[in-house]
Each structure stands twice: as C-alpha cells, then as structure tokens.
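Only a single protein chain was left out; the remaining protein chains are all shown in position.
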Amino acid sequence: MSDDNPSSAGAPRRRTIDAVRASLPRRYAKERRFRLTGRLAVLTGLAFVGSLFLSIILNGYTGFEQTYLKVQVTFDQEALDPEGRRDPAALAGADYAALVKRAMQAAFPDVSGRSELRELFGMVSSGAEYQLQDMVKADPSLVGTTRDLWLIASDDVDMVMKGHIDRRVPEDQRRVSDRVLGWLDVLEKKGAVDTRFNWRFFTNGDSREPELAGIGGAVMGSFYTLLVCLVISFPIGVAAAVYLEEFAPKNRLTDLIEVNINNLAAVPSIVFGLLGLAVLINFFGMPRSAPVVGGLVLALMVLPTIIIAGRAALKSVPPSIREAALGVGASKMQTVFHHVLPLAMPGMMTGMIIGMAHALGETAPLLMIGMVAFVVDVPKGFFDPSTLLPVQIYLWADSPERAFVEKTAAAIIVLLAFLIAMNALAVYLRKRFERRW
Amino acid sequence: MNATMGTLSDAATGVAGRADAMDGLRIRNFSGTVGEVTVANPRMRTRGVDVYYGDKHAIKNVTLDIGSNEVIAMIGPSGCGKSTFLRCLNRMNDTVEGCRVTGHITLDDKDVYDRQMDPVVLRAQVGMVFQKPNPFPKPIYDNIAYGPRIHGIAASRAELDEIVESSLRRAGLWDEVKDRLDQPGTGLSGGQQQRLCIARAIAVSPEVILMDEPCSALDPIATAKIEELIDELRQNYTICIVTHSMQQAARVSQRTAYFHLGDLIEVGETTQIFTNPRHKLTEDYITGRFG
Partner (left out) sequence: MSTPLLIAALLVLTAVAYVLGRRRSVAVSAGAGGIRNLHSLPSYYGSYAALWCLIPALLVLALWVAFRSTIVTELVVRDLPQEMQQLGPDRLGLVLNDVRNLTSGNVVSREVTPELRAAADHLKSLERTSAAAMAVVVLSLGVIGGGLAWRQISPRLRARNRVEAIVNVLLIVASLIAIFTTVGIVLSVLFESILFFRTVPMTSFLFGLDWSPQIALRADQAGSSGAFGAVPLFTGTLLISGIAMLVAVPIGLMAAIYLSEYASREFRAVAKPVLEVLAGIPTVVYGFFAALTVAPLVRDAGVALGLEVASESALAAGLVMGIMIIPFVSSLSDDVINAVPQSMRDASYALGATQSETVRQVVLPAALPGIVGSILLAVSRAIGETMIVVMAAGLSAKLTANPLDSVTTVTVQIVTLLVGDQEFDSPKTLAAFALGLVLFVVTLGLNVIALHVVRKYREQYE
C-alpha cells in the first residue's frame, strides 16, 4: 500500500471490497448460527417454564377432587344411643366406625372372611366415621333412621378412580386387589361412585391419610409466620433504608453496612436457619416449630431485599423535592418523613411484597428450626407448633403414598397462586404509582 | 447511470414549488436549498432524503452530492439534523429504533437503501468516526486489526501487521504507539484515542469517511493534529465532517453545507459560505446571531 498516491489507492480498495464480498456468505452463516443458538437458548428456557408448570398442573389438578362412595348407612339406635337420651357426650363417643363397616357389609352381603372384609372396609376412608359423627352432632334426630350417604373413599380407591393406579398391571404389583376393583365396578354401575370438589383439602390440617390431609394448617402457619416477618422486617427495613440513603455520613461504617447488606442478600438461606437454631432456639430457648421463630428468621433473611428496594425507591425521589422542603425551613427529618418517604412508599411496598413472596416460598431455614413437625391441628397463634405451606409440600413430597403426589402438586398450585397474586400486586402497585419526574 | 438519475430527479421534483416561495434568492434548485448541491465527480449522492424518528421529522427533503476526494463540512445549530444526515450515509440509523429513512442515497451509483445493498458491505466502504473517541477495550493492535480481521482482508499475519502499521502511520499515531501495541487502546489520551479511531476506520480502506464532530471532546492541540490529519487523508478519501465549530469547517473543508431544523439551507464553496453567505439564516448563524 503506497501512502500518498491517490491514483494507486484504487487497487487496494478494489481488493478490500472483493475480500468483503468473498467473506460475506461465511459471515452470514455464522450470524445465522449465532442467532439460532440464541433463539434456542430462549426457547429452551421457555420450554423449561412450560414443562415445569405442565408437570405440576397435570399432577396436581386431581388433588382438588375427591372420590366419594354412596352407601346406605343405618344410624342404629342400639349402637349409637342405647338409652335413647340423645346425650351429646354419649353420641360423640359412640362407635361410628362400626356403622360404616355394617353399611359396607350391607352393600356387599356375600363378602365374608377376615381379609376380604378388611379389604372391603378399606375402601372407605377412616375419615368416614368422623363424617357420620359430625352429622349426628349437627342433627341428633338422625339416630334411628337410614340414609343414603356419600362417604369419603380411601386413597387407593381414589387413585383407581383418577387413573393413577393402572388396572392393567398384574395384581401382585398393584396396591389394589382385583376384588376391590370388582366391588368398585359394581358400585360404579349403581351410580354410587362420584368425584367431587375436595373442600377438606383447604380446611384440614395434615394427616397420615392422604384423602384427609389438607393445607389449612399450613396456610394458617404461613400466615402467622409471614405476619411476624412483615411486622419485624418492614419497619426495620424502611428505617435502615432511610438512614443509609438520607442521613448516613459517607464513612467506613456506612461502607461496611452497605457491603454487609449486599453480602447478606447472597448468603444461602440455610445459614439463616443455622442462626435461628443456634441463637433463637438454643441460646434464647424459644419454642421450636413456632411461627414466631420462623417469622424472625425469615425477617432477617428478607431484610436485605427490603433495604435494597427501599433505597432504590428513595433514590428515585428527585432532589428538588428535598430542596423545596428544606427551603421552607423544614428540618432534615421533617423533609424526609413528610415528603420523601411518602413519595417513596409505593416503591418500598413493592420491595416488601417481593420480599414477602420470597419468604413465603422459603423452606430450607425452616427445616433447621424444627418447622418440619407433623402438625395435625390448625395453629391458632404465634406460639403454636405449626408447619408452613412450602414445608408441608416438602413433607408430602417425601411421603411414599401415591395419593400424596397429587396432594403435593395441588399444594404447589396453591402456593404458586399465592405467589402469582403477590407478584401481580407488586406489578400493579409499581404501574399504578409509577411517577416520571 | 442515466436511469438512476431519472428516478432521482423524479423523486425530487415534488417539492419544486417550495423553492419559489423563498424570496431574494439568486440560485434556486429543486430541493429548496441555496447553492450548488451537485458536483462534477460525485462519490455519494442524496436525493430528497427524509428521516423520521417515530413522529419527529428530523431531516426534510435533503438533496446533496458529496464529491470524490473532497472534505465537505456540515454545520448548523444543535439539533439541526446534521448528525442524523451523516448517519444515513452508512445506514448507522438502522440501529436506532423507530428511525425511518425515505428518499434516495447512492454510493457510486448504487442505492444504499436498496434491498440488495448489504449494510456490512456499505459500511466497509463508508467508515465512520464518532464524536467521543470509542476505542474497544482491547490492545491497540487489535483495535486496528478488528476491521481487517472480520472482513478477511489480510491473508496473512504479515499482511495484517502491514495494514496496522500503515493505518497507524496515516493517522500519525505510529511513532507514539509503536512500542506499546499490546496495551489497551483505552489507555491513550483523548486525542490519541480519536486518531486511533481514525486509524481503525481507514484500516478497512473505505472510500468515504464520515466524521461526527470528531474534535468536540478534544483539547485544541489534539484538535489541530486531527485537522492536519483530515487534510492529509483528503488525498485518498472522501471525507464528510459534521462540526459545530465554524472555524474548523473553514480550516479543513472545501465545501460546506448549512443545516437548520432539518432543512439543508445552503451549500457552497467553504470560502463563499463564510465570506458571502447567500441565505439570511446562514448569515445569521455565521455571524453568531444564534446557534
């Protein structure tokens, strides 16, 4: 290439353009490959989202339904209330299980033999007797009458009806015997088998029997825990954000706090569980499995999130607002609390909701502080032993019964519904109160 | 060639009426611009170019030739569209979302906005230097070699070395950096960075170099060096420079175009524009009444 000769500049220029043209097909092929890889990556990610949700929903939607068997039950005066006084205590203590058994036997009179009978009785849930008990308690006049009643079917029958137990599998490899399937077919032909919405799933506590287990206790436990978490973390988070953003002098301590908060946000959640176990339970002797401890641990865990979101919200309030307030003689504190903080509040609320959603889904630290107990009763306060929705999911996922798979997935659907609702609220708040300065 | 000219004229005649409305103008042409928009040996030609950013009409019906081996300066107050116009010439506006260009722009009689025209090929022929020096965060050598490498211009390492050296020499930077080619280009001073960017642009041997206020971020000494360099580069390249400094336009360019609110108001020999502007707006701007 010669430097200062315009006439010779034409030659290399032609070469350049030729080289560019010659390289183009190869380069565009690369471009297409690159773009394709990118699109594949996005589609893979979307496919993961899709398969995750699909897997959960397909496994879980049947969990909201429960199979019932129609059986003719005789509320036998002799068995329930031999003295005929309709004494509530006596009625409550009567042997309703026997009623259920007698009813089943009446439906299939030709069944005999201990093991056969046990299988027959096993078609109805052990919760059926409580069903009858509750009915009599509500209406003592039932005693002495005979009614057609829909009793809760056992989990095995439920699984057969929902197709989770395959009838084609050889009998010795399946949980349900051919006999039971035969009886079930008889009942079905009579129209005595029905699948109904399972409202018990939302009100009951945990149970060893899948057909009786519900998320009511777990939801209340989550509610109490989140309430504690909210009451502790939100005021502290807002106060810390206000101090760091508005008042803190720039010095080593402030830097240290900042670095600290950023690091805490990335500390594995299980470490917070260790903190709770060592400090709250062992040192301060607080009760295990109590929402109050869980709430404290979760509060410490979500605090960094809330502080970081709060600072971002404060940062987005323009300095002119502060100057205006200071200019009319307000103190720094008045400026912040009367003007800046209210303007930053929607942003802080958004951060808080996201933090709460995070806390709602958290499991690992709660395992550390003993919230994995088997709790049948629905908790009534902050110190009652309780379990939480995600922990309940973990416990059920670990259970061997096939019927717990759909319960687990159904509980996950409920949990995700809560999370989606919370995130939607956060998005709505952000959109509704978004200001452009 | 003739066919192309025909379509270009057709595209421009639609606005002939507007020029008549302007009083006191000695020379009128079809786009309403005062002065000679065409040249004898054009490298690039634009005919009736309009640019929209969304709803904003940023460039209005601009017609202008850019001659071979000339330095043409675009001047005008901020927001007048001179940079936008420059970015149309190598389709850099393609990267701006919502930007729409109509009209005709040709490079060596090939339509730049034609579907057949590949922006990659176009930009290899029409290089660009930006307002703020933007060297890649890579070694100086790799900065220069980037263009030749992606286009596959150099067949061998030796050839690439040669391209790097000659580009740096032409940019007047070789002696300053020859011992530290492996150090990052971001470590150079502002003026050196800008010359590095010019060297990077000429390494792919473009035909036209667009410069968008190349000296606005530099001190006077660095500016003087760049201006000197522009004058030398004119031997081999066509240069189109946007500047907000009228002195700079006067020093480096042969022709000057004055833009105002998206209109090309006046074009002419640089000496004529600065000594004897024909349009009132040009005169007001030159004499510093606004801008």
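Order of writing sets the chain letters: A and B. Residues in each chain are counted from 1.
Methods note: a contact is a pair of C-beta atoms (placed from the backbone, for glycine too) under 8 Å apart; a residue touches a chain by one contact, two chains touch by 3 or more.
Bear in mind that the values here come from a model prediction, so they are computed numbers and not experimental data.
Student: From the touch rule at the top of the page, work out which displayed chains the omitted chain touches.
Tutor: Those shown chains that the absent chain touches are A, B.
Student: Specify the residue from the set B:Ile150, B:Ala224 or B:Leu261 that touches the hidden chain.
Tutor: B:Ile150
Student: Who touches the missing chain here, A:Gly191, A:Gly285 or A:Pro400?
Tutor: Considering the complete complex, A:Gly285 is the one touching the chain left out.
Student: In the full complex, which of A:Ala103, A:Ala344 or A:Ala357 touches the chain missing from this view?
Tutor: Per the contact definition at the top, the residue touching the missing chain is A:Ala357.
Student: Looking at the whole complex, which of A:Val111, A:Ile236 or A:Ile321 touches the chain that is not displayed?
Tutor: Residue touching the absent chain, from the options given: A:Ile236.
Student: With the full complex in mind, choose from B:Ser68, B:Asn134 or B:Ser216 the residue touching the hidden chain.
Tutor: Of all options in B:Ser68, B:Asn134 or B:Ser216, contact with the hidden chain holds for B:Asn134.
Student: Quickly run down the residues of chain A that touch the omitted chain.
Tutor: Interface residues of chain A facing the absent chain: 20, 27-28, 30-31, 34-35, 37-42, 44-46, 48-49, 51-52, 55-56, 59, 235-237, 239-240, 242-244, 247-248, 256-257, 259-264, 266-272, 274-275, 277-279, 282-286, 300, 303-304, 307, 331, 333, 357, 360-364, 367-368, 370, 372, 382, 390-391, 393-394, 397-398, 405, 408-409, 412, 415-416, 419, 423.
Student: By the contact criterion defined above, which parts of chain B meet the unshown chain? Give residue numbers in ascending order.
Tutor: 90, 92, 95, 97, 119-124, 127-128, 130, 132, 134-138, 146-147, 150-151, 197, 200-201, 204
In this section, only the chains that are shown with their structure count from here on.
Student: From the mean C-alpha coordinate of chain A to that of chain B, what's the distance rounded to whole Å?
Tutor: 61
Student: Where on chain A does chain B make contact in their complex?
Tutor: 1, 3-4, 6, 9, 12-13, 15-17, 19-24, 27
Student: Taking the complex as given, what residues does chain B use to touch chain A?
Tutor: Listed in rising order, the residues are 69, 118, 120-121, 124-125, 150-153, 162-163, 166, 169-170, 204-205, 207, 232, 235-236.
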